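A single protein chain has been omitted; all remaining protein chains appear in their positions.
Let's look at subunit A:
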Amino acid sequence: FGSTRGMWPGRAGALPAAIGALCRALPPGSRPAPETFRLAKFNRPEAVRAGEAGTDPPDGYCTQIRFVKSVLRYHGYGRPEFYQLPSDGSQGSRELLLAFSWLLNRINLLEQLLTANRVKIGDEASVCTVSRFFCLSSPSHQLDVDVRYLQWLNGRLRFKWRSLHVDRQEQCKLLHKIHSYTSGCHMDQTIGHFSVTETDLIRQPDSYKQLLQLLESETSRLEAFLEWKQLEPVYWHWMVKSRERTLPDEREFCAAVRTITEAVKLKLSDLKYHCAHKKNGMHGSYRLVFKDKRSEPITNVNATEVISKLQMEEATLKRELKRLQEECRHKLDEIAEGLVGVICIPPIKR
């Protein structure tokens, strides 16, 4: 980082410290070496491979690159030079660094990774009663595929979903067994029974070593994260400096930023309005605890509550589906009327 040394007289050690903290806050196994960042800035090819390590994609290097691109596209990264990078990883570490930094800021990547990788002692259940409306845009070009093949794929998807359902039911059944067998064993009265991890610890006491390791690793990541938060401005300053060389006219840039900010404000208020009535949705991960009906209600979320909210959502969606089906039926009837000698046969009534 020869070019920056002169810029940071009093904080020569601050940048490596910041980058070091950033790396240590990432989950083990997806952790690039701090040196990689320096190399990346100078577009060194080795940095690309190491940089990719931050992701967790399926096999194949080409697939890895495609995966990274698709993740960034999903989050709205708009820099064309990034998407034009070759799939063999021969160049572009600078673009990659830029993209990584963008993602870091955009989706609070570190916080998300820390949350996703935290050590869970209790059994978890994730709750989501907020329905999301996905707006799928229709394909802009005609697909030359036999509709029967699409029906086949749709059927397979449904079967996989049903298999997932079977998996979940099995999981619930087994969790219930553990919770009821260990009822009354837990020191914490508000919980009352063991979780799977706790039960496993009782049965195989030696596994505490592994748990301890995980906890220690988590602690050090959290400490690194705190360090990073202190030093973060240094990193961003370094990033901006490296971009300054390729930025267009500063005034143009500011104007562009203003337009974007306004467009975003508009979209945000739109979204807020749309989601207004959904503000009280329960959301997130909870520890799953089995409670007797007679015990006192606690401040957290009740399964019965969640079930009834989901049932209401289900009813709404079913009504919507029925309405759309009726619409479809009318359209089909209209079309059938226009055809000579054709009768529309609906599926068998039950």
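Going forward, a residue touches a chain if its C-beta (ideal position, glycine included) is under 8 Å from a C-beta of that chain, and two chains touch if they have at least 3 such contacts; residues count from 1.
Throughout what follows, contacts and distances are computed from a predicted model.
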Given the options "Mediator of RNA polymerase II transcription subunit 27", "non-specific serine/threonine protein kinase", "Tubulin delta chain" or "Decaprenyl diphosphate synthase subunit Dps1", which would UniProt use as the protein name of the unshown chain?
"Tubulin delta chain"
Per the whole complex, from A:30, A:151, A:259 or A:308 the residue touching the absent chain is A:151
Given A:63, A:169, A:183 or A:316, the correct residue touching the omitted chain is A:169
May I ask which residue of A:73, A:106, A:120 or A:160 touches the chain that does not appear here?
A:160
What residues on subunit A make contact with the chain left out of this view?
146, 148-149, 151-156, 158-160, 162-163, 165-166, 169-170, 173-174, 345, 347-350
